[in-house]
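I'd like to ask you about the structure that follows.
Complex shown without one protein chain; remaining protein chains in place.
We just call them A and B in the order they show up, numbering each chain from 1.
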Amino acid sequence: MNNRSIHWKWIVPFLYIVFLMAPIYWLLNMSFKSTNEILGGMTLFPSEFTLDNYIAIFTDPTWYNGYINSLTYVTANTILSVCVALPAAYAFSRYRFLGDKHLFFWLLTNRMAPAAVFALPFFQLYSAVGLFDTHIAVALAHCLFNIPLAVWILEGFMSGVPTELDETAYIDGYPFWKFFTKIFLPTIAAGIGVAAFFCFMFSWVELLLAKTLTSVDAKPIAAVMTRTASSSGYELGLLAAAGSLTMIPGAIVIFFVRNHIAKGFALGRV
Amino acid sequence: MSAKKLNNKAWWLVAPVVLLVAFNAVIPLMTVVNYSVQETFGDNLFFFEGMKWFEEVLSSERFHDSLIRQLKFTFIILLIQVPLGVAIALTMPRKGFWASVCLILMAMPLLIPWNVVGAMWNIFALPDIGLLGYTLNAMGFDYNFTRQPVAAWATLITMDVWHWTSLVVLLSYAGLSAIPDAYYQAARIDGANAFKVFRYIQLPKLKRVLTIAILLRFMDSFNIYTEPFVLTGGGPGNTTTLLSLDLVKIALGQFDLGPAAAMSLIYFLIILLFSWVFYTAMTRGEDK
Partner (left out) sequence: MARIDIKALRHSYKPNPLNDDDYALKKVDLTWDDGGAYALLGPSGCGKSTLLNIISGLLVPSEGEISFDGDAVNHKTPDERHIAQVFQFPVVYDTMTVYDNLAFPLRNRGVAETVVDERVRSVAEMTDLTDMLHQQASGLTADGKQKISLGRGLVREDVNVIMFDEPLTVIDPHLKWKLRSKLKELHQRVKTTMIYVTHDQTEALTFADRVVVMHEGWVVQEGTPVELFEKPRHTFVGHFIGSPGMNVLPCEVTSEGVRVSGTVIDIAQQQFSFDQEKRYEIGIRPEFISFAPEGLPVEVVSVRDTGRNKIVETDFFGNKLKVLVPEGAEIPEGKAFVQLDKNYTLLYENDWIVE
């Protein structure tokens, strides 16, 4: 590839990123303003730059606990979902079994229902098993939509790997466990990276179930933020600061999986 | 690809998934079905009403209106987000420092809690205090999304495109990464140009990933609630009242669990039907 053609193409992602960054810039902008200034008029840069919003967040336990709580159950859920989804996806990809196609589709159906109506039944269910207001509750509850997603994505990537790879490994004498971890998983690294990121992301932003299943101990950051929105009108500056901070953990996750997502499936020697 | 092996022991691999998901799905679903066929006069008194709610919902004009608005919305955003997402994934750098930068920046909109997304776009688009609203009006457009249905729709759609296109991008990008180099090398040797490479190698290999992206976006856009609620509240009037918004209005506003539950189920069945048709169509050609 010569350099000329590469430069032309890059205008597309460049423009897209500019488009994405505009509102984010706006969000950051608001986070350094007071609510009064935000509502007062349009300024590209805070006329009265203030760190008050961020200070409020870092000093108020409710706020930073909110972040910690969210991080806890989201991480737990991501790891659980991906680990459980890997063998299942392998099964769907490599084997036929009784009810497989229906089972797969049933998994997808769990993402189809509007969450609003499940709030009350979930509350009843998790209270009944004594898990109300725990991180585990939310981590488990989010399995409802994250596991199907992880299975779905992983299966898609696994099916792109020719079964000849499995067979060649068996012929070369690899035990299944070694084959799976040393050969198979690296070839679907892109799928794992993407599945992990999406599980993290969907769990991180899920508001309704997280709010319903928690009250104090495990209150997630998203719930804390809605509190600002309703109690004293809109504390916009604070909300903006909180919103800006929520991007950071996800950015770290994507940073760690970026190599997986961009990793090519180099047809290596088996 | 050689045929899959028949092996019912594979159920052991799938069991943990089934258990975890079923635990969360079956019991609550039963509860919802329960509500949908009962009527309450408060105080936890329920009366079995059979299909009454379903009939009422299905025949209501309000429901028809919301449904049509919803279908329009979903159709438009799919039409924009899927090609756009794929195009961006194709043009992004494949490796190196800039690839990481792109991935991280593109992931940002996905990570913001949905109520914040709605709130920030709300301010962003306000004519007098928001960057977008201010700029548009300064350029001569008469733009006020709180009062003009067209502006409200445009803002809603732009917000959704801003928020979710990256999902399509990330999936497509990962899908493209998974294409072995040998295919591109063979295409070079065969003398194929960029368009042919896209049509005969990239697009077919992206089929699975695109199915996931399209279905995901379809489902999620059909269920969308928080962002439009915070952005427009369903207005002006009810011009942007999508299905979910209507549902919550009915359930909360009128305390009618029955119709709400019935509506949710109908709604769920619509998505189920569309998804099933689409899914079957896309996977029809697969070896089984």
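The working rule: a contact is a pair of C-beta atoms (placed from the backbone, for glycine too) under 8 Å apart; a residue touches a chain by one contact, two chains touch by 3 or more.
Keep in mind that this is a model prediction, so the values were computed, not measured.
Undergrad: List the shown chains that the missing chain touches in the full complex.
TA: Across all of the complex, the chain we cannot see touches A, B.
Undergrad: Among B:Leu67, B:Ile157 or B:Ala192, exactly one should touch the missing chain; which is it?
TA: The single option touching the absent chain is B:Ala192.
Undergrad: For the chain that got dropped from the picture, name the residues of chain B it touches.
TA: Counting only chain B, the missing chain is touched by 1-2, 180, 182-183, 185-186, 188-193, 196, 200-201, 204, 287.
Undergrad: Touching the absent chain: which residues on chain A qualify?
TA: Against the missing chain, chain A presents residues 162, 164-165, 167-168, 171, 267, 269-270.
Definition applied: only the chains that are shown with their structure count from here on.
Undergrad: Return the distance between the CA-based centres of chain A and chain B, expressed in whole Å.
TA: Those two chain centres are 15 Å apart.
Undergrad: Can you name the residues of chain B that touch chain A in the complex?
TA: For chain B paired with chain A, touching residues are 1-2, 4-11, 13-14, 16-18, 20-21, 23-25, 27-29, 31-32, 84, 87-88, 91-95, 99-100, 102-116, 119-121, 123-124, 128-132, 134, 162, 165-167, 169-171, 173-175, 177-182, 205, 208-209, 211-212, 215-216, 219-220, 222-223, 225-226, 243-244, 247-248, 251, 260-261, 264, 267-268, 271-272, 275-276, 279, 288.
Undergrad: Along chain A, where are the residues that touch chain B in the complex?
TA: 6, 9-10, 12-13, 16-17, 19-24, 26-27, 30, 38-42, 44, 80, 84-85, 87-88, 90-98, 100-101, 103, 105, 107-118, 120-122, 124-125, 140-141, 143-144, 147-149, 151-153, 156-157, 159-160, 162-164, 167, 188, 190-191, 193-194, 197-198, 201, 204-205, 207, 221-222, 225-226, 229, 234, 236, 239-240, 242-243, 246-247, 249-251, 254-255, 258, 261-267
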